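Pasting in a structure now, in structure tokens, and then I'll have a few things to ask.
Here the complex is missing a single protein chain, while all its other protein chains stay put.
== chain A ==
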Amino acid sequence: MNPALKNTLLFCFVGFLLLITGILQGWNSALFILNMGLVSSILALGVNLQWGFAGLFNIGVMGFVALGGLATVLVGMPPVGEAWSAGALQVFAGLALGAGTVVGAVVIRKKLVGRARTFGTLAILVIGFFVFRAVFDAGVVAIEAVDPALTGNLGGINIFGPHRDANDMLLPDYFILLAWPMGGLLAAGAAWIIGKTALGLRSDYLAIATLGIAEIIIAVMKNEDWLARGVKNVNGLPRPVPYEVTLQSDPGFIARAASWGLDPVTASTIYTKLCYTVLFAAVLLILLWLAQKALNSPWGRMMRAIRDNETAAEAMGKDVTARHLQIFILGSAICGIAGAMMTTLDGQLTPTSYQPLRFTFLIWVMVIVGGSGNNFGSVLGGLLIWWLWVQVEPMGLWVMNLLTSGLADGSALKDHMIESAAHMRLLTMGVVLLLVLRFSPRGLIPER
């Protein structure tokens, strides 16, 4: 079977799975899986750029996703005026002092030599730290004191506020779309800092470093309430698509729904989800097109040459570290964009929901299963593994019910087995990953 046909069939298979889901479990859940699957595909594209193209072992995907989520709050929410006047200046001055300290320490290290260097660097760091804390903490306290039950943070830059129609119903706010590139930028900035320090280390060290930075990003988002309310979460992010309730109160929409033979509630939820699908698919197609262009350009060939033999590439005059930094930033930016899209879809930012198994390692399963080094493979892996991740739980429950059907109702073993069905996900993902690595290490759609 020629590869093109095989790949088409594989994508058709995923479409078929979604179709079956739609028929058996309703179109709402099928579209929900499809939407998240599209976001997952974008994430997989980002990781594939780093791992498949360049062989960089980044297991801090979760951190970049979370930064994307943070961007939706910083862009989409209206600013909290009182908080800005209360302590914004101090917080920013504090942050600037902190950054200045680090820069100062680096400069001193470059300028001085010997013992003076060590003591100078240390002195700057220690003094800088305490000055930073003194200025910064006061600002944070002032901001967090502003109506802590509702805000207590600086809010975002969305001065246009929520849009409402004549009947006071919410209208879509396209300003939030700006959060997607912003999420990419935030993630790229973080990636630049990480790359500057950790790239050039051995692959396992880079892995641990990225794992660590992801945990730190989550810790910052959980604890810095002035930024995005920490564990108090931010709810009610604006949406770039029509609201269901608004649609349901629109006579024109009700009439159209009736003409399709649907009740207004179902029609509105499906319509909203379809709008997201269109948006996400558009972003995915653009990124996929760009990634394909990059892969087949001289730049892409150089990347793969570096991946396959760093020494040879260096001998050809390629700046390996700089190229690695470049692709690390690009891949992370894609993860940031996907993170912003994900939070937009959820409509809320909940820092506690970021778990490494779900947001880092699952993406890796997608890339490996799809085929590392192949962009289409990543897209396929994203859609397929996401579908599996969602469906394993009901399937596991079904299997458990079947297995325990012989046992008496209420027996401890039966209860335990049925309760444990929820944990089948991780087990299944591990088994899938191991099987693919063993029997088809190049993935479903191998690199060409």
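Note that a residue touches a chain if its C-beta (ideal position, glycine included) is under 8 Å from a C-beta of that chain, and two chains touch if they have at least 3 such contacts; residues count from 1.
Please note the rule applied: contacts and distances are computed from a predicted model.
Note on the omitted subunit: UniProt lists it as "Amino acid/amide ABC transporter membrane protein 1, HAAT family", one of the names in "1,2-phenylacetyl-CoA epoxidase subunit B", "Glutamine amidotransferase family protein", "Amino acid/amide ABC transporter membrane protein 1, HAAT family" or "Cell elongation-specific peptidoglycan biosynthesis regulator RodA". When the missing chain is restored to the complex, the residue among A:Asn2, A:Asn167 or A:Ser203 that touches it is A:Ser203.
Checked against the hidden chain, the listed residues A:Thr8, A:Asn223 or A:Ser440 yield one contact partner: A:Asn223. Across A:Cys12, A:Leu89, A:Val103 or A:Leu427, the single residue that touches the chain missing here is A:Leu427.
Think of the hidden chain as still there; on chain A it touches residues 55, 57, 129, 197-198, 201-205, 207-209, 211-213, 215-216, 219, 222-223, 356-357, 361, 364-365, 368, 419-420, 423-431, 433-434, 437-438, 441.
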